[in-house]
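All protein chains but one are shown at their positions in the complex.
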Amino acid sequence: MIKKILVANRGEIAVRIMRSCREMGIPTVAVYSDADRSAMHVRYADEAYHIGPAPSVESYLSIDKIIAVAKKSNADAIHPGYGFLSENAAFSARCKAEGIEFIGPHAEAILQMGDKITARKTMIAAGVPVVPGTVDKIVDYEEALKTIREIGLPVMIKASAGGGGKGMRLVKHEEDIESSLSGARSEAKSAFGDDAVYVEKYIDSPHHIEFQILADKHGNAIHLFERECSVQRRHQKVIEETPSPLLTPEVRAEMGAHAVAAAKACNYHGAGTIEFIVDDNQNYYFLEMNTRLQVEHPITERVVGVDLVKEMINIANGFELSYKQEDLKQSGHAIECRIYAEDPDRNFMPSPGTIRHITEPLGLGVRHDGYVYEGYTIPIYYDPMISKLIVWAKNRDEAISRMRRALHEYKITGVKTSIPFLARIMEAEAFKSGKYNTHFIEENKDFLFSAHDCDGVCEDIALIATFLDYSQKLEKLKSGNNESKPAGSRWKDSQRSAYI
Amino acid sequence: MIKKILVANRGEIAVRIMRSCREMGIPTVAVYSDADRSAMHVRYADEAYHIGPAPSVESYLSIDKIIAVAKKSNADAIHPGYGFLSENAAFSARCKAEGIEFIGPHAEAILQMGDKITARKTMIAAGVPVVPGTVDKIVDYEEALKTIREIGLPVMIKASAGGGGKGMRLVKHEEDIESSLSGARSEAKSAFGDDAVYVEKYIDSPHHIEFQILADKHGNAIHLFERECSVQRRHQKVIEETPSPLLTPEVRAEMGAHAVAAAKACNYHGAGTIEFIVDDNQNYYFLEMNTRLQVEHPITERVVGVDLVKEMINIANGFELSYKQEDLKQSGHAIECRIYAEDPDRNFMPSPGTIRHITEPLGLGVRHDGYVYEGYTIPIYYDPMISKLIVWAKNRDEAISRMRRALHEYKITGVKTSIPFLARIMEAEAFKSGKYNTHFIEENKDFLFSAHDCDGVCEDIALIATFLDYSQKLEKLKSGNNESKPAGSRWKDSQRSAYI
Amino acid sequence: MALEINIDGRTAQVTELKRDGNLVTIQVDDEIYEIDALKVGDGIYSMIYKGKSYNIEMIESSSPRHFTVNSFHNSYEVEVIDAQTRYRLSRSKGDSADSGNTVISPMPGKVVRIPVKEGEAVEAGQTLIVVSAMKMESEFKAKAAGIVKSIHAAEGDTIDANKVLVVVEPLVD
Partner (left out) sequence: MALEINIDGRTAQVTELKRDGNLVTIQVDDEIYEIDALKVGDGIYSMIYKGKSYNIEMIESSSPRHFTVNSFHNSYEVEVIDAQTRYRLSRSKGDSADSGNTVISPMPGKVVRIPVKEGEAVEAGQTLIVVSAMKMESEFKAKAAGIVKSIHAAEGDTIDANKVLVVVEPLVD
């Protein structure tokens, strides 16, 4: 039985994992870099150890340092969260060698699914549909040409070790094959140290739909239905929902069965996600497997009623799954918005800084997974996601209304965020009707970046607020008090004392 | 169709009602007293109007002022929340007379259920079990003596117009009947202007279990199962949960049917609650009906999956209920803790003041309904409840663990709160086992008010924190900066700038 | 710097030995602590000591020297003892000034009633003033018999916390 868990992560996911540990009565150990002494995961954990400088490579990515803290603190298990070391086969193997339970899959499964060509082969053998394309890596132009003619243009050339769009080329014309092939290979070589590439048919206007799976160490595997993740920008998910507005019950059941088959094909244990690419006619193809907890796991938790982190810990403990497939059903509808510290109007440029004020969205059907607090400075070294806003309602329309309401409540100053942009998505016809694919943001950008109609009053009110805020600052400067923090308290106080 | 709703309330319930209105696309109107300009409901509403001085009687209880704002703002409906005017028959009648929809029952139902003797008679006629006792009011000693001998001692003498423990006497010995009767009558006369009293058998160690009902204007009524409200102090609910750990499915179904019968017996429409007193053997008796939304309604919403405020608005709109009894079931377990600004160690003395810091509990299974924010001053004029923390989990044990976790996360400074006391309740054996009744707090007070074991370190750490906080204050004073607000920012900042 | 601090009845000597950013070395009576203490919010401290993470909430009480200190599982009543407190303690032999003959408002509120007059003789247990806050009335009573020396509020007044309301001159026995 696991007695103490080191969480090898930071930010909202570290806190989220510690929440489940606390509910299970398992003490937690935080690790933190120089930039994170004031971070919430350090405050939240039962123990906290410093592991090095701010850059991840010297702290959160340092296997040796993290193992050393686990030994020092007598943690007998490590949860890697997502990102950082979560899909690092060497880390999983090292934990095993050190006698520490890695709360995630064994190294072989990570390797098998991490290499895209191997993963494709495994899926083909398991009877899971894959995007039409090559089975083995492509080395020369002649072979590429032959294969591409069979598949038909357009195609994608992809790095086998790839991810994040690197080593990837869209080929529309035959004359571009040669240059794209060599470009992808050299990019793959420099990015991943491996120039293996393969070819897949290009699916136009695809949907990105993934299935959550859980598998124990006794060969049992179940799926927890799908997540629709087609609202993306720069290959990054922005909004996720479940159920998918696209899938029929029949296709859902079929995809779920394939997801379970995929997990069994690599002797998987733990939580994982099978990503599918789906066209408008619900033809679906295995894209890749994420061998970790996903950012967007809470929408599944809400609609299926399962705490995925607790299940991961139970699986790591060697327990059998506590659910059978037939126990599970989707109830109601959930949507997640990722809140980033960024400026949507300036090409989503990151906006790190100090949080001056937060009013968090609360109330019926709202889950908020965050880690920032008033006075906290978001470091420049890590991901700009500051929280995830998850709503549930009995149906999709009500869930959209609730998300609009929650976004309306969410007030934050000090940094710019994607909140106004997300609110616009909730008002976009294509989103409201559920008829959207991965081109949604691109196709709707005029609407998403336009301002609302408002009588002239709104603009004048904004001017008045600016006037008051700025003139108060000037007064502060004049009175010699040039602290930037407590702007306004005095004025506010004077109002209050009049009331009491 | 209702087009604009005035919310005649303040605090968390005003905000909670406005949330549902916002999701439905219905604009809201806030009213506020002198003490509430900075209150959240004023910030939340689409419109806000000042209605007078801080004392409720001159503002939130002023029917004329509220009606005037409704007319001025063209609100065509009023939601009264709980407390204030919510069970005021004259207000319901006045709304009707002014052509404004009162989102709650008609005046007759309020009157019928507000007078306890009439309510008892109505229930008896409807076949709902009531506590054994008198049907009509008791006027003389002889009659009282005869009745009490029939019922058997001990008994309660209660004011018909009563509430809040006023005009109530527990009688254990026959020789006390005469003095208790006259005492109760004179207290009832002075408190309610009505000296009618009645006699009920005293139920020892009772459970307080209530059923939520919804009834439309077309004669349809359903119940939404029970809430167990036995954790009380001074007749005030502290913690509620659903399902009740006491009830068997058979008794639950029977009580639910009686709750529906009770609602139908007064031609009720809207949301209401039938309170039962239940002994250890699950014998249950009608106690009273609350003709409004209850504080603890969110646990029902979570377990049944219904937004009660939206249902109330739909009913007011004249719609038929959107659920049939057989559509509803209890899924999982929910617990609510009421968070008060009070000092549990000083006999729960109120602790109004300015909120200096809040870290709100978030994450899986947590709903938080609050209204205070950092920098907000809780006024001295109104209820000390600052928020409600609601958790859900798939079963009762997990719900208790989750509530402990949520209470652990909830950090608040500036005012004292009941959080540490509530956390102790979650650790009390009687609560954990589900075997408790309304004497729970009294019977467990040694445990609930004792300190935890902790190695000497905890105490020393508290001393060190005190040292740092106080010495920093002294430094501020010396450096001439005697603003009380921004304590610490400078020190914190100096740390941070070293990181970036 | 050193402070004398009373915690739930125990009086401790707390002395800062060294400070380097948020790393402080502090002696509490005979124990020396090297502790990483970070103020993360107004009254909120994150402390790391020997790898353990502690969260401390400091809530100011009846005076700037009184705190309720919460660490979730434990709640302590703490008082910083300065020269004035020490003098008061020595004079009253352990009774604090407000316990016997002075009513100090523990919270903001509104004065409902003052059933005594200046110069009036009062018994122990007699109600001196009734204050209402948040729908709850609190009665403050004389702890010992005496003469009402001064009254610093009037019925209907809105009062702040920590304000002297009524002073009773105890009878000399």
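Order of writing sets the labels: A, B and C. Residues in every chain begin at 1.
In the analysis below, a residue touches a chain if its C-beta (ideal position, glycine included) is under 8 Å from a C-beta of that chain, and two chains touch if they have at least 3 such contacts.
All values derive from a computational prediction rather than experimental measurement.
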Displayed chains contacting the withheld chain: A, B
Identified contact with the non-displayed chain, of B:Val42, B:Val155, B:Met168 or B:Ala316: B:Val42
Residue in contact with the excluded chain [from A:Lys146, A:His357 or A:Lys435]: A:His357
Among A:Glu101, A:Glu187, A:Glu360 or A:Asp383, residue touching the chain not depicted: A:Asp383
In subunit B, positions touching the absent partner: 29-30, 37-38, 42-49, 72-73, 373-376, 500
Residues in subunit A touching the chain absent from view: 341, 343, 345-346, 349-353, 356-357, 359, 380-384, 408, 411-416, 419-420, 423, 451-452, 454, 457-473, 485-488, 491-492, 494-495, 498
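The criterion applied here is as follows: only the chains that are shown with their structure count from here on.
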Most heavily contacting chain pair (counted by C-beta pairs in contact): B-C
Chain centre separation in whole Å, for subunit B relative to subunit A (CA means): 38
Centre distance in Å when subunit B and subunit C are each reduced to the mean of their C-alpha atoms: 32
Residue numbers of subunit B (touch at least two other chains): 357, 359, 380, 408, 485-486, 492, 495
Contacts with two or more other chains, residues of subunit C listed in rising order: 22, 38, 40-41, 52, 55, 108, 158
